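Left out: one protein chain. Kept in place: all the others.
When the chains are written out, they are named A, B and C in that same order, and each has its own residue count from 1.
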Amino acid sequence: MNKNVVVIGAGVAGMEAAGRLAIAGFAVSLIEKQESQGGHLNNWHQLFPDRRDGKEVSEYLRKLTQNDRIKLHTGTSIEKINHVKNIYAVTTSSGEVLNADAVVVATGFDLFKSSRKEEYGYGIYDNVITSADLEGMFQSGKIIMHDGRAPEKIGIVHCVGSRDEKVGNLYCSKLCCVTAVKQAIELREYLPASKVFCFYMDMRMGGSMYEELYREAQEKYGISFIRGKVSEASEAINNKIKIKVEDTLVGRPLKMELDLLVLMAGMEMSEGGKRIAAVAGLKTGENRFFAVADQHYGSNNSNLKGIFLAGTCVAPMNITETISHARAAVSEVIDYLNSTEKQRNG
Amino acid sequence: MKIDGKRAIWSEYQKDIEEDHYFYVRSCIRQNFFPGSEVAFLRIMRDVLKKDVYEHPCHTTCSGIGYHGDVVPVDTAMTVVARQFALMTEAGYKNYVPSCITSFGLYTEILETWHHFPEVEERVRKHLRNATGREFNIPGNLAHASDIIYKFRKEIAAKAKYTLVNKETGEPLKVVDHIGCHYSKMFPSKGVGGAEYPYVLAGMIEEWGGEVIDYPERRHCCGFGFRQYLVQANRGYSVACSREKFESMKPFKPDMILTNCPGCPMFLDRWQYVINEMEGTTYGQNGEGIPVFTYEELAGLVLGFDPWDLGLQMHQINVEPLLDKIGIEYSPEKKFSLNTDPAVSKVKHFAKAVY
Amino acid sequence: MDKFGFTISKGRQIDYDLNDRFIAEYIFEHEPSFRLCIECGGCSSTCSTGQFTLFSLRELHILIKRGENDKARQNIRKCMLCGKCMLVCPRGVNTRNVVLLARQAFQKENEHAV
Partner (left out) sequence: MENLFELLQKDIRFEEGLNACMNCGVCTAICPAAEFYDYDPRKITDIVQTRDDNAIMELLKSETIWYCGECMSCKTRCPRGNAPGLIIMALRGLSQDLGLFTESEKGRQQLAVKRTVGDSILNTGYCVYLDGITTALHPEQGPVWEWVQENREKLFERLGGNYKGDGPGILRKIPEETLDELKKIFEVTGGLERYEKIEYYSKLKAEEMDLDLDEGIDNEYFRQIYTYNNGCHTR
């Protein structure tokens, strides 16, 4: 079949979809606005739940997309998407017009901007960082406070930007709990003298082997879990972070001083995705992610025929789910192109 | 502490504050405890900034303390407030400026409620008609008196005689700001700077040369708690809240506390005296406590008003060490003088004048 | 004080940094399964003492972990050591032994004090 597919976004979902489409014989244009492919995965040190190196998955995706049928356009964004009959004309920022028989949108997610939770003081207090910042520290091998010393007492706040009407995100980002547990374990490995506290509302360990990781965090690493949403953080004169939380299972307020506070930033519809929605006329749902045609059996289908959705641009997903979702999108693309071919021939 | 992070938040919470023609309503607590502050507000607005501020002789309490003491039902409070709006409407004003934070919070809450539940507004209109025959318009602009001083902080700085600087060392004074809870905790978008890092007082401190001190319990309530202070048996709670703040600010060695709420300056002042009596602890650097000011008192001081015209003799904590630190001139013997001094003529006409 | 008619209220926050967690450390050392509690409340819902008094085994565990030793001490004798809690614990915590160890630790503390 001599068909062209444009895949928007070269993160995990986009790379998987592009690779599989190429294997199926399609000519693929893979568009990425960043200078390199890989998406958020590039910034992640170890993956949950098995703690493998993120680079291994990157390597798999890189190999998968090394295919002559894939043309990678990095540093490129989308200006326009016009629909004429069964063809989508995709205009890129370099002025090129790509004609596509189908489009796969894989624009992914943005991390919640933690400074929006003003009461935690991210961007104000020196020793408040995000899960992404901590991942960067793991990559560099240097876990340090603002003054360069190693922290001894570290707090991890779950649900930052998730399950929170105040920032307009009613949904659960699903992966922050397990990220918190993974990062807590890593902290204890890097800094064996440290104490780590996780402040959670519910432990949502819904993935394969997640609960086991949680158990290991308690059993092997002595990480403390305190049920309560941190209400505020403030900075003491010695640059330590003071927090206030309710120990809800005792029903009393608790205060604690910490060297470092890590905010588990949730996932939001990406700014890039919002732009694509606007230029292509794609619908978004209540949570601002792309709206899917059917929650149960049409999660790759958008409101437009021929434009398919893959990965975290429709909802928070882990890497396993993202890859599966991208493959499912490829299957939808194949069915769709077969049926349009039949219509034309018939 | 990264000030840029705060500036980013401050820039997101700017509110519309009108330029002129204000309908001013007084605060019950402030009239009793800080009469000099309300006089200073009118002196600054009318004499220094040449603004039109109108006060209606028939305005009353908003009933806020009774409302938050839970003896005044919500419909009653709303109708008392509606009557104040009616006076404003009748006087031809649109810009409503309460002196009290609890009032400001109550007005904001009521306007929000009416916005979301128009049937409540209709009911209140009917109540007011039945009780008084009055009709009202909703204010075009609602700003607290501290918002107004904030708005004109640069103009005040331009005319200032003093800055918030230690005249011996040239160092800026360390100033702790304390915002009344009802200023923006209920509706962050209604306060300059929002709820977490309010800028309304910080902006004045910065503009007038001081250094803003952020300490861990900055956002904690002073402990008024209405019934928690009004009834003697509950005052242990009230003083404990203030004590928590003093303990938390202690390592930062503040020179003074600046407030924008009626109750807070009184409590933060008096509880220092009580804690000293009960436990022997004195806060502050000079062994004489941390002086607490209202924003009008501070504005008056930098503009060169006489400290005793501002009513600083009504504070329990002596203000003289701080005045000396800034280099403000004053006459020690006039502090408790009750004589009708020539200075009084400066302030006296603000008692009655309706401009 | 009589002069004012009230005294300054004491806080009831758990001040984690001021608390001493030696009881918890003692139990962790001798009964590592103590770490595994997920605070589900299964133990307290089946607890015989809990049926008739305000005793909560789940809460007791947390109080010990936070170093709220006085509060824990007030309740530690209420447990009848029937062990029903162990049967229901989804994490296999030896809850009965936790109570026994806590009592031992309190006992040691008393001996030290003497």
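Keep in mind that, in the parts below, a residue touches a chain if its C-beta (ideal position, glycine included) is under 8 Å from a C-beta of that chain, and two chains touch if they have at least 3 such contacts.
The model shown is predicted, which means the values in this text are computed figures rather than measured ones.
**Student:** List the neighbours, among the chains on screen, of the chain that has been left out.
**Tutor:** When the full complex is considered, the omitted chain touches A, B, C.
**Student:** In the complete assembly, which of C:9, C:49 or C:104 touches the absent chain?
**Tutor:** Only one listed residue reaches the unshown chain, and that is C:9.
**Student:** One chain is left out of this view; which of B:8, B:48 or B:74 touches it in the full complex?
**Tutor:** In the full complex, the listed residue that touches the missing chain is B:74.
**Student:** Just name the one of B:237, B:252 or B:330 that touches the chain not displayed here.
**Tutor:** Once the missing chain is taken into account, the touching residue is B:237.
**Student:** I need the residue numbers on chain A that touch the omitted chain, in ascending order.
**Tutor:** 119, 159, 163-166, 201, 227-232, 244-248, 251-254
**Student:** Can you list where chain B touches the absent chain?
**Tutor:** 26, 28-29, 31-32, 35-36, 38-39, 55-58, 60-61, 63-66, 68-76, 78-80, 83, 105, 113, 116-117, 120, 127-128, 130-132, 181-182, 185-186, 188, 195-196, 219-221, 223-228, 230-237, 239-241, 244, 270-271, 273-274, 309, 311, 313-316, 336-341, 344, 347-354
**Student:** Given the full complex, what residues of chain C touch the hidden partner chain?
**Tutor:** 3-6, 9-13
Criterion: only the chains that are shown with their structure count from here on.
**Student:** Chain touch graph shape: choose line, ring, star, complete or other and state it.
**Tutor:** The chain contacts form a complete graph, every chain touching every other.
**Student:** So which has more C-beta pairs touching, A-B or B-C?
**Tutor:** A-B
**Student:** Where the centres are mean C-alpha positions, what is the separation of chain A from chain C, in Å?
**Tutor:** The separation of the two C-alpha centroids amounts to 40 Å.
**Student:** Compute the distance, rounded to whole Å, between the mean C-alpha positions of chain B and chain C.
**Tutor:** Taking the mean C-alpha position of each chain, the two centres sit 47 Å apart.
**Student:** Using mean CA coordinates as chain centres, what's the chain A-chain B distance in Å?
**Tutor:** Between these chains, centre-to-centre, one finds 46 Å.
**Student:** Taking the touch rule as given, give the residues of chain B at its contact with chain C in the complex, in rising order.
**Tutor:** So the residues of chain B in touch with chain C come to 232-237, 239-240, 243-244, 274-275, 277-279.
**Student:** What residues of chain C sit close enough to touch chain B in their complex?
**Tutor:** Answer in residue numbers: 1, 3-11.
**Student:** Quick one: in the complex, what on chain A touches chain B?
**Tutor:** For this pair, the touching residues of chain A are 115, 118-119, 121-126, 232, 234-237, 242.
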